[in-house]
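As you look at this complex, bear in mind that one protein chain is not there, while each of the others sits in place.
For chain A:
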Amino acid sequence: MKITTEDIRVAFHAREILKGVSIESENKELVGIIGPNGSGKSTLLKCIYRILKPDAGSVYLDGEELHSMSVKDSARKMAVVAQHNYYNFDFTVREVVLMGRAPHKKTLERDNARDYQIVEESLKTVQMEQFAERTFSTLSGGEQQRVILARALAQQTPALILDEPTNHLDITHQIMLMELVKKLNVTVISAIHDLNIAAAYCDKIYVLKEGNLEGYGTPQEVLTPELIRRIYRVESEIVYDSHGKMHILFL
């Protein structure tokens, strides 16, 4: 699925968070959004997954304007793994993942064997099947993150929006998550903090600073010492290892 934003502007009171951001992801592309804290990454993603309505500009899913669709339709097109996952009540892991099936359900439709099968498969994919009966709130931050990813997988959408998905994850699961997302073969837009992760997995990177786009392109094109200095004010060196993989060293 193709996701496009057109001149998105968002302001909270007098403070402009996004000053006209247009990004585009082709079908099945993994697009990374990088930028320092407060650059507007999350705000942009929130506009895309429609919990924020931009003051100006629009979001298109396969050319269709986002707010002209029903919430249910958009939830069938994109799933979200974001940072707000604090629950006040004790759901089991399986129940949380099962909620990913909600957009596919009519009011009185029951959850059937197929739904449960999808839930089990999703849990297996994120290696959390052992935890199905556990209470969600008793899991560690990283485990919760994986369960939320499983819920997004259960939605079976052609697009996935990730807001700093590797937060809370140890290195094993950071790599596992990114490999998995890459293999899903769906359109992914993800805010990413770790530049090395972005370099390793993204097809395309957009750079945000203070609500403006400061550059975009392939990791090799974008992640240069000059840009990193300009955006993050740190010195760096780009090296390629024996496999030809790119690494960013901070000096």
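Note that in this section a residue touches a chain if its C-beta (ideal position, glycine included) is under 8 Å from a C-beta of that chain, and two chains touch if they have at least 3 such contacts; residues count from 1.
In this text, contacts and distances are computed from a predicted model.
K.L.:
Can you pick, from "Iron ABC transporter permease", "Sporulation protein", "Peptidase M1 membrane alanine aminopeptidase domain-containing protein" or "ABC-type sugar transport system, periplasmic component", the UniProt name of the chain not shown?
P.N.:
Looking only at the record, the undisplayed chain corresponds to "Iron ABC transporter permease".
K.L.:
Just name the one of A:21, A:47 or A:80 that touches the chain not displayed here.
P.N.:
Checking each option in A:21, A:47 or A:80, the one touching the absent chain turns out to be A:80.
K.L.:
One chain is left out of this view; which of A:32, A:54, A:100 or A:165 touches it in the full complex?
P.N.:
Spelled out, the listed residue whose C-beta touches the missing chain is A:100.
K.L.:
Based on the whole complex, identify which of A:27, A:68, A:112 or A:138 touches the chain you can't see.
P.N.:
A:138
K.L.:
Provide the residue numbers of chain A that touch the chain removed from this figure.
P.N.:
49-51, 71-76, 78-80, 82, 84-92, 95, 99-100, 102-103, 105, 107-108, 116, 120, 135, 137-138, 155
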